[in-house]
Each structure stands twice: as C-alpha cells, then as structure tokens.
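Left out: one protein chain. Kept in place: all the others.
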Amino acid sequence: MARDLGELNREHFARYKDDVKKEGKPFFPRALFHDTVMSLVVVIVIAVLAVVWYYDAEGTEAGILGPWYTEPAEPGTTSFIPRPDWYFYFLFYLLRIFEWPESVFIATVGIPTIALILLLGLPFYDRRRERRPMHRPVAMVAAVLTVLSMAVLTWKGATAREALGSELVRLVPEWAEEQGFAQNREATDGAELFAQTGCLNCHTYLGEGAGTLGAPDLSAIGRTNDASFFVPFLTNPAAFGNTVMGSYAYLGQENLAALGAFLEASKGGE
Amino acid sequence: MATRSRRASLVETTVLQPLDWVDERTAAVRATKWFLFRNVPRDISWAQTLGSAALTAFIVQTVTGVVLAMYYQPSSAIDPITGKPVAYSSIEHITNEVTLGWLVRGMHRWGASVFVILLFLHMGRVFLFGAYKYPRELTWITGVLLLVTGMLLGFTGYLLPWDQTAYWATVVGINLNGTAPFLGPWLAEFLASGPEITSDALAKWYALHMLVLPGAVIGLIFVHIYLVTRLGVSSPPWSAGAAGRERPAARPEGARTGLVRGSGGGK
Partner (left out) sequence: MSDTGHDNSHLPGPSLWPIGFAVGIACLLLGLVINWVVAAVGAVIAVVFGLLWARDVTREVRGEVPEIEPETRMIAEEPAPAPAVAAPVPLPTYTRSRFLEATTIGLGAAIGAVVTVPVLGFAVLPSFTNVEEDEVDLGPIENFPVGTYVVASYLSNPQQGEVSRRTAFVRNNRAPDAGEPSFTILYSRCVHLGCPVQPNGPIDEAGLKEIEGIELRPVLAQSFGCPCHGGLYDAEGNRQAGPPVRSMDRYTFSIRNGRLVLGELYAVGNVSGTGADARISKYPWSTPGTHVDGVESWLYPIVPSQVTR
C-alpha cells in the first residue's frame, strides 16, 4: 500500500475540506469575533503608545519612549551616534560582532541572505507531513535557537555603547560626583580630556570603556600615584617600560597637567 | 403568505432590492456572503487572529500615512523661515501645531513597530503549527515576502523626518546594501541618488515608502488572503478534532463487534 507523498497530501487535504464542511463553524461570527477583539486590542495598543510617547517627551528631549525627533540632519557631524530602529538591532549587533574586516560582508549580506533563503525555501526542504511540534525536533530546535539568538542580539544591540568622546563627555559630572573632584576645576577639565582623547578605547573607568588586555582600570589609580608621576608617564610611556601606549605629548603641557590632576583625584568612588 | 409586515417590506425595498440590483451585475453580494459564512475548522481560536491583527495594523498605517501625506513635505532644502530642513519643519509642524497631528504621527510611528512585531508573531505561530506545509507553501512564501516588504517600509519611512537619527541610520543602511558583491555599489548609488545622499534622495525614498512598497504589500496581501480563503485555515495539529485527521481503518465486513458469540456482526 505504498502511496507517494503527493497522494497522501491530497487525501489529507480532501479529508480536511470534507471535515470543515461537515464539522466546521461559520467564519462569521465565530472566528471573526476573535479577529475583531484582537484588532481592537491592536488599535488600542497603538493609540496608547502614541499618547505615552507624546506626553512623556518634549521636542528633542527623550521620554520613556524616546524623543519626538532628534536634531535636524547634519551630514557633517562628528558627535552623533547612529542607531537603527529597534527591530534592526539584531542586525546592528551582528555588525559589531563581525569586526574582522575580511568578515564584514558576512554580517552585512551573508547572514541576511542565508536567513531569507532558509525562510523562503522552508516548505520545500521540510516536506514531512508531521505538523505536531513535539514530533518535529529539528524544527523546534531551530525555532528556539533563532528566537533566543534574535532576542539576545536585539538586547545587546539596544545596550551597546561605544567608548567615544560624545558619549563619555556626558558622564563627567557623574564621575566628578563619585570621585569627589567636582570642585577641582583642573581635575574636571582633565576628566573631559580623558573622555575625549580615546583613553577608554583600552582602559576602563567606573564601568565604562574597553578592558583591552594589559590596560588597567583607572578608577582608583590616584591611590597609588599622583600628578608628578602621571604627567611624565603620559609624555613618554616608553620610558616607564610601556611599549603599548603611544605618547600623549601632543596634547600640550596644560592638558597633560589637567589629566594628571584628574588621575590623581581618581581614588575609587564610594 | 399573509400581508407582510411594514417593517419587512421596508427592509426589502431599502436594503434587499438594491443589494440584489448590485449583485445581479457584480456578484459582489454573493461573494461577500460566501466569504463571511464559509466554514472554518471548529478548533481554531485566538492563535489564528495574529494574521488579521497584522492586517489591522497595516490598515492603521495606511490610513494614518495617507493623512500624514497631506502635511508632510519631502524636501531636504533649508526652510528660510525656520532655518531647518523643510521635511524636518513639516514634521515639527505636524507634531506641535496641527490639531491632533501628534496623535496621528505617533500612531503611525508606533504602528510600524506593532506591525513588525505582529508579523513576526504570526510567522512564528504558522511555523509552530506547521501550517506552511502542503498545500499552503505559496501562502508561506507570500508571507515571507510581506515580512521583508514590511521591514523595508519601516526602513524607508525612518528617513522621512530627516533628523540625525533618520539620516545616519539611512547612510548605514544604504552602505550595507553597497557591500553586496558586484551590484552592491551600484544599488547603493541608486538609493542615495548619487555617490552619497543628495538632495534627490529624500523624494525618491518618499516615493518608495508611499507608492512602490505599499503597492507591493497590498498586492501581496490580496494574494495571501485569497490563498488563505481558498485553502482554508489549518487546525491546530495537536487538536483531537483536527480537520483532516486520520480516521480509524474500517473493520472488514462480517466482523463481530462484541466478545460474546452472536452479538454484533455485520458492519
């Protein structure tokens, strides 16, 4: 009684049509009622989101759902941090993961294209007649992995932060509070320089920055040394045995002194 | 029959006869009746509402979008009065000055997110239920195309306010397309209307967002709903009364139904 897949499918579909005709319920009002209630929920959710968004924000000031708009487009900016809309965060974070230049096109076109081919071709490579989830292990594993990884990537994309000037400079008042140098003008200037000069591309400070191997956390560096050590060090790290750091002499004496004062005042926050 | 009640004859003349007139010429009334009163499997419930919910979100987007189009101006030139780009100023105008503009704009903006969420949820539900299998392969394919087009709608619409967020997200998006082999850089130059975003770009993206992509989505929706209506909604696969379930094999003729000799027999 070996019947081929096509025959089995057609028989099943014929039975389905028959069952629906005999045992089914009318679309209106039975199913359309559920559809209508759900649609009402959707419309209400959209309206509520719109109202909350509007009343919690003001112009370019963000509320809980973001601002009404950001500043007008500035094609020549050097301080803006681009981000896509939230439902593209997973792609955005993939681009941060694939940071080896030879692999860039994997994240930009490779993965999305493969995902699209897998989605479109699904009915053609999954021809089994089995539809119960518990009896489709491959499908369920794939689904769970996809959902989890997209959720994680979206979350990581939402919280991604770059240790760059325009983001970090905003944190200087917080640092001043925590380290207690808010009254020290020189140290505050030094903190701003510290934020803008790319130090946190390697070092970490009060939870910000990249901890590239070898670059120590500087939050409490002021406990072990003072400005008279830091300024010569920054001018010529090689003289102190540090061959990884470049010289920061180009910043000029005044700026170096400010940095020294800042590092001296960084004694580890409360 | 005895004299018809006044009410019945009133209904007849004002509703039924005009409908008959239309139906005789268009068959629209009988088609609507068939659509509304057709049977669906008796075990479908809330899980099967996600598709129509996505359609509702799309209708919200269309309606709010059409109204926004009456106030939005797609130009990146600087408005001499406000000192800001014209498109940006029109968005400020809609949000701050136009009566209920903030609500329509807000609904359009958040409707986009809700639409995308519902598309993914609907896709996941269909996947879970195995409802992409025979004979619903084309329904699934049009559905995936709807997902892609929906996300493209979100992407093209994101540029329209012409603020920093919009501009830079679009620069990155265009360059993402530019990394595709061979034709990538050409596609990127077409999208940006030049080596980089020029003053022609905004109008092109507006045309894509407002005309080309909605046209594609509406066409795909028609095909998708036609297929769903023609092929029927599938029952949940674990349901005991699933439409199309296997029936127990018929017993051979003459078999007894009971254990006791002489009982049962026949079919």
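Details
As written, the chain order gives the labels A and B, with residue 1 at the start of each chain.
The rule is simple: contacts are C-beta pairs under 8 Å (C-beta built on N, C-alpha and C of every residue); 3 or more make two chains touch, one makes a residue touch a chain.
Values in this document were obtained by computation on a predicted structure and should not be read as measured data.
For the options B:T14, B:T32, B:S45 or B:T198, the residue in contact with the chain missing from this view is B:T198.
Considering the full assembly, B:L176 is the residue among B:I91, B:A131 or B:L176 that touches the omitted chain. By the touch rule set out above, subunit B reaches the unshown chain at residues 76-78, 85, 168, 171-172, 174-176, 178-179, 181-182, 184-186, 188-190, 192-201.
In the full complex, subunit A touches the hidden chain at residues 73-82, 95-96, 98-105, 108, 162-167, 192-193, 196-198, 201, 246, 248, 250-252, 255.
The criterion applied here is as follows: only the chains that are shown with their structure count from here on.
Here the spacing of subunit A and subunit B, counted between their Cα centres, is 29 Å.
On subunit A, the positions that touch subunit B within their shared complex are 9, 12-13, 15-17, 19-21, 23-28, 30-32, 34-35, 37-39, 41-43, 45-47, 49-51, 53-54, 65, 68-75, 77, 80, 82-88, 91, 104-105, 108-109, 116, 119-120, 122-124, 126-134, 136, 139, 143, 147. Within the complex formed with subunit A, the subunit B residues making contact are 35-42, 44-46, 48-50, 52-53, 56-57, 60, 76, 84-85, 88, 91-92, 95, 102-103, 105-107, 109-114, 116-118, 124, 127-137, 140-141, 144-145, 147-148, 151, 154-155, 158, 161-169, 171-173, 176, 179-181, 184, 197, 232-235, 237-238, 241, 243-245, 247.
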